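Starting off with a structure, shown below.
For this depiction, one protein chain was excluded, whereas all remaining protein chains were kept in their positions.
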Amino acid sequence: MSKIHMRVYRGNSEGGQLKDYDVEVAEGMVVLDAIHNLQATQTSDLACRWNCKAGKCGSCSAEVNGKPRLMCMTRLNEFAEGETITVMPMKTFPIMKDLATDVSWNYEVNKRIPPFTPREGADWHWEQRDADRAQEFRKCIECFLCQDTCHVLREHDKKTSFAGPRFFARIASLEMHPIDGLDRTELLKDQHGIGLCNITRCCTEVCPESIRITDNAIIPMKERVVDKYYDPLRILWNKMTGK
Amino acid sequence: MAIDVRTQKGLGVTLRQDNWWGEPLAIAAGLITFIVYMTWAALTPTGSHGEIWYKWGSYISPAFSPYFSPSWFKWSPAILILWAPAGFRATCYYFRKAYYRAFFQDPPGCAVGEESREYKGESSFPFILQNLHRYFLYLAILLVINHWIDLAWAFTKEGPKDYYFGVGTLVLLVDTILLTFYVGSCHAWRHLVGGKLDCFSTCPINDVRYKIWCRVTKINENHGFWAWASLFSVGFADLYVRLVAMGIWTDIKIF
Partner (left out) sequence: MSENYQSFEYDVLVIGAGGAGLRAAIEASAAGCKTALVCKSLLGKAHTVMAEGGIAAALATVDSRDSWRQHFSDTLIGGNFGNHWEMAEIHAKQAPDRVRELEKWGAVFDRTTDGKGNINVRHFGGHTYKRLAHVGDRTGLELIRTLQDKGVHSGIDVHMECTIYALLKDGDRIAGAYGYFRETGRPVLFKAKSIIVSTGGIGKLYSVNSNSWECTGDGFALAYLAGAELADMEYVQFHPTGMVWPPSVRGLLITEGVRGEGGVLKNNKGERFMFKYIPPKYQGKYAETEEEANAWFQKVVVEGQKEEGVKERKPPELMSRDVVARALWAEIKAGRGSEHGGVYLDIASRRSAEDIKKKLPSMYHQFKQLADVDITKVPMEVGPTCHYMMGGVKVNPQTQESTVKGLFAAGECSAGMHGSNRLGGNSLSDLVVFGKLAGEHAAAYAKNSSVPKIDESVLDGLNKEMNKPFENQGGEVSYAILADLQTAMEKGAGMYREESLLEGCLKDLASLKERLKKVSAEGNRLFNPGWHVALDLRNMLIVGEALARGAKERKESRGGHTRTDYTSYSKDFAKKRVVIRKKGEEMEVVQEDLPQVPAELEAELIKDGFLRLEVLKQIRGEAPAH
């Protein structure tokens, strides 16, 4: 057992501040263990979400020393000895209390995405290689760290006109599904504002599931939007062939 | 009461403790160096006495190829060429990230604060033009083909049958390969060769497209690397040809 120094944000919708704590820690612990330790021994009303503590549910998203991370997958031995560990709630979403934020906006966005709609008469036999791309995006555990770090939401607060990386990946998983018959490019361009993304890749950098959101979801989706709306030759061709 | 760190805003505001500014700084330095050098090189095809600096023997600087100088055009012929690769790089999905971060601080780093200002991303002019990347790709493909032709010539000296392999040939060879990989790993290319398909297993043509798409995807993972490597190799190839042409450096024949 040794001690570490932590600063944890305490507050609610009216405001708050970082508070200092010394926490007992043991070998192999992660930041979430330290937070649990705090709850059990010093401040039982410290609010924080968590479920599986194994990096599979995406509940314990927070900002550890300024970086959006899952607390359950951030080992304490990553930090230098004597380093203060600062834990903040996600900045992009309104705070509820302490480390818990109101992420309901994400669920609203998801509702606005037309669900999986199989093509009529589709052949349900398809190969692994056709499943690969959709499966990558379906690894998403909805921790919303990509939404948190995306500057379009974080700094420019475009929540009314921009869906965010999580939902571009979700749309990509539907658009690249071999059986799905809907076309969501217009939605992507207008309602979900894919044009606001300037592909600065922070979403990919923070993804705990290592989904290559920018390269494999957003850029391919942008290219599909180009196909339909920005490529003059292609638009002409489509008009001529009546597509 | 102490300041509420959650509500603090502004350029560079962050609780990150690592050197997040290191990367944008290095990128800015790299890009500025290249742009300054390339601008100078493009505008300086010849020395003050008219001596040719852009080619030596069968070596030609990649900035001046294909060499094209109509009589009415009074400026450096490089200008007629360079807009195409410059446009390709400026609209490149990798370089966009690099310069949005390094030059526009939009954002300067992940989870790092920005100046508050109206933001439209790539949804309005001028950045909406980034969507034309594929047209620059078409030009870039033509340029790469041209590079391979130039390279073939770089294996000769006094004519097609005079085989020659010098250090310059090697420089141009590396440059051409890197450029090929850079263009070949382009995101728009990846989309066009197969990414746009929803299902790869419907017909034999899609099968072939899938295989190409897989290859492109593989090298696309390092698109940023190819972007930088080819940027330096172009600059270096120009510099090499130039130094040899200026007589400052002597090309060595390897075999």
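All chains are identified by letter, namely A and B, in their written order; residue positions are counted from 1 within each chain.
As a convention for this text, contacts are C-beta pairs under 8 Å (C-beta built on N, C-alpha and C of every residue); 3 or more make two chains touch, one makes a residue touch a chain.
What you see is a predicted model; the values in this text were computed from it and never measured.
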Among the chains presented, those that the missing one touches: A
Given A:Q17, A:Q39, A:S161 or A:Q191, the one touching the chain that is not displayed: A:Q39
Contact partner of the left-out chain, one of A:G16, A:G58, A:G195 or A:P220: A:G58
Missing-chain contacts mapped onto chain A: 12, 26-30, 33, 39-41, 43-59, 73, 75, 96-98, 100, 102-104, 107, 110-111, 115-116, 118, 124-128, 130-131, 134-135, 138-142, 173-174, 177, 180
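Here is the rule we use: only the chains that are shown with their structure count from here on.
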Centroid distance [mean C-alpha coordinates] between chain B and chain A, Å: 31
Residues of chain B touching chain A in the complex: 1-7, 9, 14-17, 93, 96-97, 100-101, 106-107, 110-111, 113-114, 116, 119-124, 127-128, 131-134, 187-188, 190-191, 195-196, 198-201, 210, 220-221, 223
Of all residues in chain A, those that touch chain B in their complex: 9, 11, 15-18, 63, 65-68, 86, 88-89, 91, 95, 126-127, 129-130, 148-149, 151-152, 154-156, 158, 175-178, 180, 193, 195-202, 205-206, 212, 214-215, 219-220, 222-227, 229-231
